[in-house]
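Have a look at this one before I ask anything.
Showing subunit A:
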Amino acid sequence: GSEEDTSTENTGNGGDSGEATEESSNISVAMVTDVGGIDDKSFNQSAWEGLQKFGEENGLEEGDGGYAYLTSTSDADYTTNLNNLARRDFDVVYGIGALMQGAVEEIASQQEEQQFAIIDEVVELPNVASVMFKEQEGAFLAGVAAALMTETGKVGFVGGMEIPVIERFEAGFKAGVEAADPSVEVDSQYTGAFDKAELGKTTANRMYSGGADIVFHAAGGTGNGVFTEAKERKEADPEANIWVIGVDADQYDEGQIGDQNVTMTSVLKGVEMAVIEIAEKTQAGEFPGGETTVYGLAEDGIGLADSRGAIPEDVMTQIEDFKQQIIDGEIEVPETVE
Partner candidate 1 sequence: MEYVIEMLNIRKEFGSFVANDNITLQLKKGEIHALLGENGAGKSTLMNVLFGLYQPEGGEIRVRGEKVNIANPNVANDLGIGMVHQHFMLVENFSVTENIVLGSEPTKFGVTNKKDAAKEVQALSEQYGLNVDPHAIIEDISVGMQQRVEILKTLYRGAEILIFDEPTASLTPQEIIELIQIMKRLIAEGKSIILITHKLKEIMDVSDRVTVIRKGQGVGTVTTSETNPNELASLMVGRQVEFKTEKGPASPNGEILDIKDLVVTDYRGVEKVKKLNLKVRKGEIVGIAGIDGNGQSELIEAITGLRKVKSGKVLIHGKDVTGLKPRKVTESGVGHIPQDRHKHGLVLDFPIGHNIALQTYYAQPISKSGIIDYNKINEKAAQIIKDFDVRTQGPHEPARALSGGNQQKAIIGREVDRNPELLIAALPTRGLDVGAIEFIHKRLIEQRDNGKAVLLISFELDEVMNVSDRIAVIHDGEIVDIVTPEETTEQELGLLMAGQSKNSKEQGVKKEGEDQHVE
Partner candidate 2 sequence: MSNRATNLLVPIISVLLGLLVGAIIMVVSGYSPIEGYVALWNGIFGDLYTIGETLRQITPYLLAGLAVAFAFRSGLFNIGVEGQLIVGWFAAAYVGVAVELPKIIHLPLALLAAVVAGALWGFVPGLLKAKFRVHEVIVTIMMNYIALHTTNALIRTVSGGGDRTESIFESASLRSEFFQNLTDFSRLHYGIFIALAMVAVMWFILEKTTLGFELKAVGFNQNASEYAGMNVNKNIILAMVISGAFAGLGGAMEALGTFEYVSSKGGFTGIGFDGIAVALLGMNTPLGVVFGASLFGSLKYGALNMPNEAGIPVEIVEIVIAVIIFFVASGYIIRLFLLRAANKKEAK
């Protein structure tokens, strides 16, 4: 495993990389995950993949002076982990996830020489680069796809907790459905949790039983239950028109059932890309401190995953059409549900 290779040295080799930016073009980068860990099949994972890719491209090694990560076991650990990495002189330390906002703010204001980045939230400090995503734009396209693909005229949205980022998904999804086919109904429900698969399953069950045939989830582990329900239905009746739209990463694997698949597509968040971009800018001496970079469809930071044929060509064209309109600013996707 990758973990064993982590260098055990505390001091020494990484020590000079921070100061001497001019001579060495190579910089070191590290990130702190939230409790999900680097293999959450979601944005912690994408972020880590980003760091790995950046590292490999620049010939870095995992460990001090190269690229590294720390996992948090509770939200009290964020500060400790950020601090730890900062002390090990990584050039940029990323806090992955909105929950880390407070911690990044705190440590960044203590260590003004250190460069930080935060994903999904804004920290207004000169030594912090903030990254935001327009989740609503991706969700909008998912809504369009759902509205055009539904056979029952009804689609569902399962949310985790009622927090702004999830609400952006909901708002975008609803707007997309509305734009593509106003007659399609959206059945929307929050389960109040990201880790209660049984609630996701029961909620999806209610939605499918109530006539919805496509359910979009933005509910983390709770969404596992949504997939389970869809797969069981598909297994019982392979002809059934039952679909799930995944979130954050391409959730195609989660949808596999025998040789069928219930994943229609997934709303992708380009965390990987954003992480790399910040690293590259820093390397070029242009660390975007104090700035907030917003990634949307236009920046290719948000998008839909390959549907692997689930969505036919003609629908894809319409989706592309909407996408262009959003990029062109003709459609302004709302961030909150009215």
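Quick note on selection: all candidates are chains of the complex that A comes from, given by their letters.
Rule of thumb we're sticking to: contacts are C-beta pairs under 8 Å (C-beta built on N, C-alpha and C of every residue); 3 or more make two chains touch, one makes a residue touch a chain; residues count from 1.
No experiment lies behind these values; they were computed from the predicted model shown.
Among the candidates 1 or 2, the one in contact with subunit A in this complex is 2. Note for the complex: subunit A touches candidate 2 at residues 3-6, 8, 10, 70-71, 73-77, 79-81, 83-84, 98-99, 101-102, 106, 110-111, 160-165, 167, 192-195, 220, 336.
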